[in-house]
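With one protein chain withheld, the remaining protein chains of the complex are depicted in position.
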Amino acid sequence: MCRFVGYKGNPITVADLLIRSENSLIVQSIDAKESIKPVNGDGFGLGWYPEHSDPEPGVFTSIEPAWSNRNLRRLSEKIVTSCFFAHVRDATIGMPVTELNCHPFRYGNYLWMHNGFINSFKLIRRRLMKDLSDDAFNLIEGNTDSEFSFAYFLNQIGLDKNASADTLGANMMLMIENLRHALSELEITAHSMLNFAMTDGENIILTRATCGKIDAAPSLYYSETDDAVIFASEPLSKVRENWRKLPTNSVFVIDKNNSIEILQL
Amino acid sequence: MCRFVGYKGNPITVADLLIRSENSLIVQSIDAKESIKPVNGDGFGLGWYPEHSDPEPGVFTSIEPAWSNRNLRRLSEKIVTSCFFAHVRDATIGMPVTELNCHPFRYGNYLWMHNGFINSFKLIRRRLMKDLSDDAFNLIEGNTDSEFSFAYFLNQIGLDKNASADTLGANMMLMIENLRHALSELEITAHSMLNFAMTDGENIILTRATCGKIDAAPSLYYSETDDAVIFASEPLSKVRENWRKLPTNSVFVIDKNNSIEILQL
Amino acid sequence: MCRFVGYKGNPITVADLLIRSENSLIVQSIDAKESIKPVNGDGFGLGWYPEHSDPEPGVFTSIEPAWSNRNLRRLSEKIVTSCFFAHVRDATIGMPVTELNCHPFRYGNYLWMHNGFINSFKLIRRRLMKDLSDDAFNLIEGNTDSEFSFAYFLNQIGLDKNASADTLGANMMLMIENLRHALSELEITAHSMLNFAMTDGENIILTRATCGKIDAAPSLYYSETDDAVIFASEPLSKVRENWRKLPTNSVFVIDKNNSIEILQL
Partner (left out) sequence: MCRFVGYKGNPITVADLLIRSENSLIVQSIDAKESIKPVNGDGFGLGWYPEHSDPEPGVFTSIEPAWSNRNLRRLSEKIVTSCFFAHVRDATIGMPVTELNCHPFRYGNYLWMHNGFINSFKLIRRRLMKDLSDDAFNLIEGNTDSEFSFAYFLNQIGLDKNASADTLGANMMLMIENLRHALSELEITAHSMLNFAMTDGENIILTRATCGKIDAAPSLYYSETDDAVIFASEPLSKVRENWRKLPTNSVFVIDKNNSIEILQL
């Protein structure tokens, strides 16, 4: 059901978290510990903010498993950055394995990832699609609920590429509420898993949420140090005391200064 | 702008047309003669009807260029069939290279290919999308005008998997008329190229058509022998007398008995 | 450490064993039961003998995981054959994931697969390489111990494309003895796993063998019915009584008439 990781802080080499940590994202791609299925081998993606003055992140995605991809290893060793997102995918049944479906998705300075799925997505997609402006609609290239949610979110903020942390946080809440509302209207009671992460390179919005079943949210942890914030679907190291679980049905707004506000869904 | 080939007749080895003919489809993938751009290296696809009693065709697609793909060579040498379609793609700018966008597209017993493009597709897509039933809408996996046209066609025939040659031919005409109408309503006068090919394994519907510019249709030829019909974007051999050009803005309906009816668009 | 399956008998659809059986090879690609690591996601391959009069098998390989590959599913549903081999790969550390390293390997009418690894392969490779004729040497395209073993075997039979079952069986034994001898000369005592399978479409040679540790051979089963022989790294169904384990350090020679001779290594 996918695993992801994000980092913001003093510049580090991406490989430190992606490869060299004990339960790195690459380990989680083949042997995840806190999800029903251990394998997340349906592609991956890395988005990072360059150190030079370029606010738009780079993105590298592939449909190959993360564990065997040489480019990922080589890039991770060479990219030094103060903010990155990375994702390993376990495709929901019926969702094709294609680069267009690999996270993180990008728009302007934003990156977006999802861990989970929207139940009966095909049933609610067309209904929700009607809300989208043509510009937001035309951003969609793949066929996942994850990318669709991003387009829906972007539509809410009018495709504004420079929204504030508050606006991003409020619209993340609104997007989830809209999803829940649509599911409820169609009387879809089976649960959805709605862990989202987005950033503009300075602020991070993070959700651990469900719909239809209170305790079904995928695992999600964060770790704070003096100079960095890390979040990850699973702790990257066995030193558990460094990792705190996010409460279910909450939105984390981590701003430029790494101060954290928690909103209840 | 893509090249394609189709065959119906006595069983042959696919490689005979795909590889071993003088101007085979593989040659056309890297060195097409009758299109502005000679390279069709943005993936390919092969659809064929098995010889044993199975009315549903097999499909093999890849985003790699046809000329270097070992699987295509090996499969082509081993597949013996009395009907197949094959396509090499030159992606329209902005249309991603992904397997989801590779032709031929399949639904039930049908195969579908397109050589050309619908001008300003993103502008008319949403408008046309409204005509689709949920079932037809949900068939769409990629983001090409080609696959969209197929869904639109299938919607017209109510997703009927066993339509007659007459119904298929009439609905091909209707689909093109609907496309032209939508383009006209939005005052899109730049030309579109609408060469389509579809089959159910027994009947073949073929179009050479444009919209907005009478002489802009991609090249399309056919060749008849006692026991087979072949169509191809370019003659597969230099023996030109065997190949006849399809007239522009016409629909060819080739029925089970290889008798050909030509309809004017 | 890889999983494989092979079939010879009345024509069947490949998907019956590859997809539709309970513990099909596709299931084994992501959730193998009898190997230390459950995931065999480093590519796959299918080799089959066409039903029409063509003694040379077709081969389809890919570096993508078998479980998500659409082409594999589509081909498996359409290929009807009386003999096929299929393999899902768990790459030995340091062995690149590339199509050149995907099994089954083909030479003339032969197919070859390996489940296991030759310990310290890089140490003995150059030594063994000296035994090869230029023609056998030039057959090698990838860098696995598995393909190398095939070239070594072919060198032993003088690249004869029509060797008898007896010759094939005897040379399989000899090849393994030569491997063991080379390992012993270099005092490599760490164990190797030497489960090989090869066929010419009519005869099948199968080994379950080790070097350096008596009980380390990967699991390998076979099942006989009136009209077919199947072998598989793991039983394809829970009906265990149909499946018999091959004894360690033995070579199975299954001839055209499905009579089985067991040789001791």
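As written, the chains take the letters A, B and C, and residue 1 is the first residue of each chain.
By definition in this document, a contact is a pair of C-beta atoms (placed from the backbone, for glycine too) under 8 Å apart; a residue touches a chain by one contact, two chains touch by 3 or more.
Because the structure is predicted, anything quoted here is derived from the model rather than measured.
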item: Neighbouring displayed chains - absent chain, whole complex; value: A, B, C
item: Residue, one of A:R70, A:K122, A:H181 or A:K245, that touches the chain absent here; value: A:R70
item: Option from B:N10, B:S68, B:T225 or B:S259 whose C-beta touches the chain left out; value: B:S68
item: Listed residues A:K78, A:R127, A:K213 or A:K245, member touching the removed chain; value: A:K78
item: Touching residues (missing chain, whole complex) on subunit C; value: 96, 98-100, 122, 126, 134, 137-138, 141, 143
item: Contacts of subunit B with the absent chain, listed as residue ranges; value: 30, 38-39, 41-42, 63-65, 67-68, 70, 91, 96-97
item: Residue ranges of subunit A at the interface with the undisplayed chain; value: 48, 50-52, 54, 57-62, 70-71, 74-75, 77-80, 99
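Following the convention adopted for this analysis, only the chains that are shown with their structure count from here on.
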item: Distance between the centres, which are taken as Cα means, of subunit C and subunit B, whole angstrom; value: 39
item: For subunit C, residues contacting two or more additional chains; value: 70
